[in-house]
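Note that one protein chain of the assembly has been removed; the remaining protein chains are unaltered in position.
Presenting chain A:
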Amino acid sequence: MVDRKRKRAYEDDDESFQDYRPRVPKRQRIPPVVQLCKEMMPDICTIGESPKAFADDIKFLSEAVVNEYGHEEYFNNAFLNTLRSVTLEQPHKQPAIALLILAINSGNQVAGKSILNFFFDELQKCCDASAEDTGPSESNDTGPWNKVKLYLRMLSLLSPMIINDDIIGIYQRLLDLAVQLNNIDENKRNALSEAIFTNTILNIPYLFYFKRGDDETLKNHVEELITTVEGAYKMRISNIKLLSEYDSNSPYEITELIQVALPNVKKVLANNMDQLSQLFCDWKDLLPEQPDNYGFNDALRLPDIEKLSNYSSLLNGVGSVDNMWKGPRYCFHVYLPHSSGEFDTVLPVSSYAGQLFNDVVIDVVQSLEFNRKEVCKQLNILPLFFKEGIFANMGDSIAQIAAIYEENPLASTFKLEDLEIEAILSLIFKLPDVSQPFAYFYTLLVDICQNNPKAIAPVFGRAFRFFYNNIESLDFELRQRFLDWFSVQMSNFNFSWKWNEWEEDSEKFRDSFYNPKIIFMKNLVRKELRLTSNVSEVDDSLPNEFKKFMETSYLPAEEVQEFYQSLFTNYQVKLEDAKKNDLLFTQSDIPFESIVRDLADYVHKQNDVREISELEAIIEKLREYSSEITNFDRFIVVLLTQVVVHCGSRSLSHANKYITDLKDELTAIFNKLEIENEAKEQAIIDAVLAYWNINSQTGYLIVDALKFSELVSAKSVLNHCLSEKNGRVYALADITAIDTIFRTLSQQLITNAGDNEAFEFVFEKLCLGLKSSIETIGVSQADNIVLPDLSQQSEIDPINELPKLEIIWKYFATLGFVKSILRKYSSQYLPLVEKFTTGMTNVISHEPTQKQLLEWINEVPQI
């Protein structure tokens, strides 16, 4: 219709014009092969996601590939690349992909052989890459050895089309390599060797995925392989205290992944592979007859030991699973066995299934980090790729599971949610470093919860409680990570939490400054307040007992009042004025108030109209009032700093702008004053934090800006946080001060890489703190300092005993801080090990403390 109309319209025109008729450009047709790929590849990526269509999918896909493969390079490349990406990014789908390949092989041997060669070549490439310094890798790159693991798993799945000797040969070579690396140094753990050993062993059962029990020669080969490696591989269990998640009283025993790998595989292969058939899907019916067994074109070439030993520390970038092996892989637990009844909710890591699921979840989370929504989805459908009945129903509560268990003790009590969240938490709580930015894991957990809040929220709740209950022994740095995670989670879910559970703790230790639980609750509420502009929402979520935490002052108002009072001779600073987030010096009853206003006007001026002489004149005018002021030079520092901070109080960028604009003038003025540099810098920091006492986070961020403008040094900032004020060291209890220390040290790492001064300073300061705590506790040289049992049954009176408890908590917090910095900045502390060993023993004479510190210091080279 439309066309005809248009045609007529043109025909009505001048005939010759018709030639110039603007044509609607033809749609560019997409070549059929591209179109085919666009339709087919997504289906390969989602294979197995709808179990009902699985058999059809395999049939149609394999038929299509059988017909297409080998005709066009574009198709071949697209197809092989897709196979690779699924293999590496979604390892749970490997068996389904393998089945597809086997089906293709039965219809098109050329295609089958070519796919097999492709995987072998990829495996070879990874082996080659492992001995080369390839520079920083992508954040979803799990590292060459982890990829070797995944390719080997794929090849093992393809065992029905491979000559047994050839596939076993690869295992042999890899395990030999692991043994050789392990033997380089008898006394030292070899990270790479442990990774290769555990990864390779974990893959063995996959050889039998499609060949269960019917290939005796393969079975014999495997048995032989296991016996040989068992005899040749000497396991080195290293319990590095610096890496332990708990300082004392760990709620679970420490096990390393490498310890469980071989026994797990032996167990799963025993009894005619009974356990294996309960874990892997049975797709025998779908498996077509395989025409022939292929060998590999070449033998696998592994890099030289010498070359590898350069990289055996596995110093790989972000995201790398290889890198996780840098320290011993300790098993991490949150949902302990028997914690909620007679049953376990997480498959034990001492079972093959438990170890494998943990491995798969970590691989998916790491390699799909570029799409967290997809990670959620894949984790949710994980059971589709394993035998039915491994897990209890999604979302069953603990009570429901307990009831089911009572009725039928053979029914599964394992919760997929528990397993997955435990694995993700193990990544958040990984020491010494995390593999991805925290934000990824936090939002991933938020997404998982958002997809199914009813099922997941209680699982999180149990984790929160677990960490909260163990917070006294939890590592100092991990407490901050826990806090961070908790606050992000809450801010995404309307801040709802069953605070009532913690009411008793809050009441019992209400006056405490150092109690770890109080510290946690206080910082949590403050963090929440910083994440919202709707204060009433947080307020409403809190029961009365916790409203006290809504008061966000860093120092008690009286101390701020004292600070201001110390500047004046006559003027009396009022408490309510000190509480305000405002410039105190503009109070109308301050005699030189108008001069302060001039000063503010000056700061407000544009860059091109400000003259430093004007500023100097204002300061000269102030001199007339020096009788009102105790220490004129210090006063000027405080006043100028606060005026600048006040002018920039609207937002952080305002503050930054004024500081950058005025830094030269401030430096010039301050340099003319008669005040020691250290005192001057302390006065600047005190001034900022007195102004921002209600929001010390902003205060410290402004101090950061001052540091970048070189008005204060890193050392002064650290000193400020770590100094004791009225018996309180804020760096042990206030998250904003703790964060400032970590932030400052991390920035030092970037800007002054060769300079260890700041690191040394923090260590020494903490040691001095320990010394004074030990003296106050009054313990004899040889006696241990122990935290009294504070459980409900204990008879300690928290009110009368509080002063004593406080000092013990303080002692442990300081000790925990030392542990955290030694671990986190091990590379900076490494050159200082010797110095600390002698220096520290001179300062601290208390033997158990000395022993503990020495143990950690000596572990620094192993991090």
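Following the convention adopted for this analysis, contacts are C-beta pairs under 8 Å (C-beta built on N, C-alpha and C of every residue); 3 or more make two chains touch, one makes a residue touch a chain; residues count from 1.
The definition used in the following text is that contacts and distances are computed from a predicted model.
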item	value
Name per UniProt, for the chain absent here [options: "Nuclear cap-binding protein subunit 2", "NMDA receptor-regulated protein 1-domain-containing protein", "Small monomeric GTPase" or "Trafficking protein particle complex subunit"]	"Nuclear cap-binding protein subunit 2"
Residue among A:F54, A:Y440, A:F467 or A:W497 touching the omitted chain	A:Y440
Among A:E369, A:D396, A:D505 or A:D734, the residue in touch with the chain that has been omitted	A:E369
Touch residues of chain A, complete complex, unshown partner	22, 24-25, 27-41, 43, 45, 60-61, 63-64, 67-68, 71-72, 74-75, 77-78, 81-82, 85-86, 89-90, 139, 368-374, 437-440, 442-443, 446, 484, 488, 491-492, 494, 527, 530-534, 537, 651-653, 656, 695, 697-698, 701
